[in-house]
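A single protein chain has been removed from this complex, and every other one stays in its place.
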Amino acid sequence: MVGIEKENCFVFGVFMFIWSFALISGITMVWLLAWAIKRGEFRDLRQGARMIFDEDEPIGVVTDRFPGAPR
Amino acid sequence: MSRTFILAFGIFLTIASSITGLVIIPNWQFQALKPVVKLDGTRYPEVYFGDQARGREIYIDQGCIYCHTQQVRMKGYGADIRRGWGTRRSVPRDYLMDRPHQLGTQRMGPDLASIGARQPSVDWHAIHLYNPQLTSPGSIMPRFEYFFREVRSGEAAPADAIKVPQQSNGVTHIVPTDRGRALIAYLKRLNQSFPLPEANQ
Partner (left out) sequence: MIAQPIPPVVIPEVEARIEVDGSSRPVIVLYWGTSLIWLTIASIAGLISSIKLHSPEFLGGMEWLTFGRIRAVHWDTAIYGFGGLAASGTLLWLQARLCQVRLPYRNLLLVGGVVFNIGLVLGTAGVLMGQSTGVETLEFPLWAMPLLVVPYVFIVIANFTMYFKKVTKHTYVSQWYLMAVTVWFPILVLSAEACTNLGAVDGVAQAIANWWYGHNVVGLFATPTGIAAAYYLIPKVIGKPIHSYHLSLLGFWSNAIFYNWAGTHHLTGGPLPAWTITLGVVGSLMMFIPVITIGINHHMTMLGSFHLLKTSPTLRFAVMGSMIYTLSSFQGSLEALRSHQEVTHFTHYTIGHVHFGMYGFFAPLMFAMMYYGMPRLMDQEWSSARLIRIHFWCTVVGMLIYVTAMCYAGIRQGLMMNDPSIPFLNIVRFTIPYLALRTLGGLILLTGTIAFLINFVRIITPHKYTWKTPTMLDTERDWKKLVELEKQSENGGTK
């Protein structure tokens, strides 16, 4: 029976660990988000989405088709 | 530059947290587990030695794990116990000696957690491994005839030969090779019927 109580203690410890871990990581996440917004990480995001296009392959031009197919 | 490190560090944290939570903490929890000493002085689970250990290696190299599990689910979750695959659910202590583990995730064949208790006969195992159709017609298990020496009609059967119930190609008896004997010894040892207290919680 002593063994089982020990195990319960252990499980309690595990849960405490998980809860505290969740709390700490949650707070860190929120803080990180606030920090990232403040630093301007989210500004100008659409520019990132456009970086795969250029003057030669601009937005609006289809760049792939079956071989031999007319343009 | 600094941004790359933050990105890489965040990515690293995600994986580090999961291996800590899923592997290191449970392993730490299992550290306290020890084999139990039975009334007759033997221990459960016992280490694998001799034929059993060699048989386990053969079980692994033949890839038995891809069709057979070695885990019985608890009562009320699936029908493992009602199918007679075990008398109780499997618990971590049953696997103390298992390295590598062979829990398995496929049941194209039945569970083998307690096959030693369900089929205690060496002859049954030998015939089943030699040709599964002889004991389980319609089985999709491959034949493991290379674990046996075939004795044809007319040849003298040695003392340890096992009689084949239906003759085919003139084979009347089979004699397990060393590897065959080891595999059967391992299968016969698979037995989770010892009532561990934590299995009834």
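Labels A and B are assigned to the chains in the order they are written; within every chain, residues are numbered from 1.
The definition used in the following text is that a contact is a pair of C-beta atoms (placed from the backbone, for glycine too) under 8 Å apart; a residue touches a chain by one contact, two chains touch by 3 or more.
If you're wondering where the values come from, they're calculated on a predicted model, not measured in any experiment.
Engineer: Out of all the chains shown, which come into contact with the hidden one?
Structural biologist: Across all of the complex, the chain we cannot see touches A, B.
Engineer: Using the touch definition from the top, which of B:S136, B:S168 or B:N200 touches the missing chain?
Structural biologist: B:S136
Engineer: Which candidate, B:P92, B:P120 or B:P158, sits in contact with the chain we can't see?
Structural biologist: The single option touching the absent chain is B:P92.
Engineer: Take the complete complex as the reference. Which residues in chain B touch the chain that isn't displayed?
Structural biologist: Its contact residues with the unshown chain are 1, 4, 7-8, 10-12, 14-19, 21-23, 26-27, 29-30, 60-67, 69, 71, 73-74, 77-79, 82-84, 89-92, 94-103, 105-108, 110, 132, 136-146.
Engineer: Which residues does chain A use to touch the chain missing from this display?
Structural biologist: 11, 14-15, 18, 42, 44-69, 71
By our rule, only the chains that are shown with their structure count from here on.
Engineer: Rounded to the nearest whole Å, what is the centre-to-centre distance of chain A and chain B, using the mean of the C-alpha atoms as each centre?
Structural biologist: Inter-chain centre distance comes to 41 Å.
Engineer: Spell out the part of chain B that touches chain A in their complex, as residue ranges.
Structural biologist: Within the complex, chain B touches chain A at residues 17, 21, 25, 29, 32, 197-198, 201.
Engineer: Residue numbers of chain A touching chain B in their complex, please.
Structural biologist: 3-4, 6-7, 10, 14, 17-18, 21, 25
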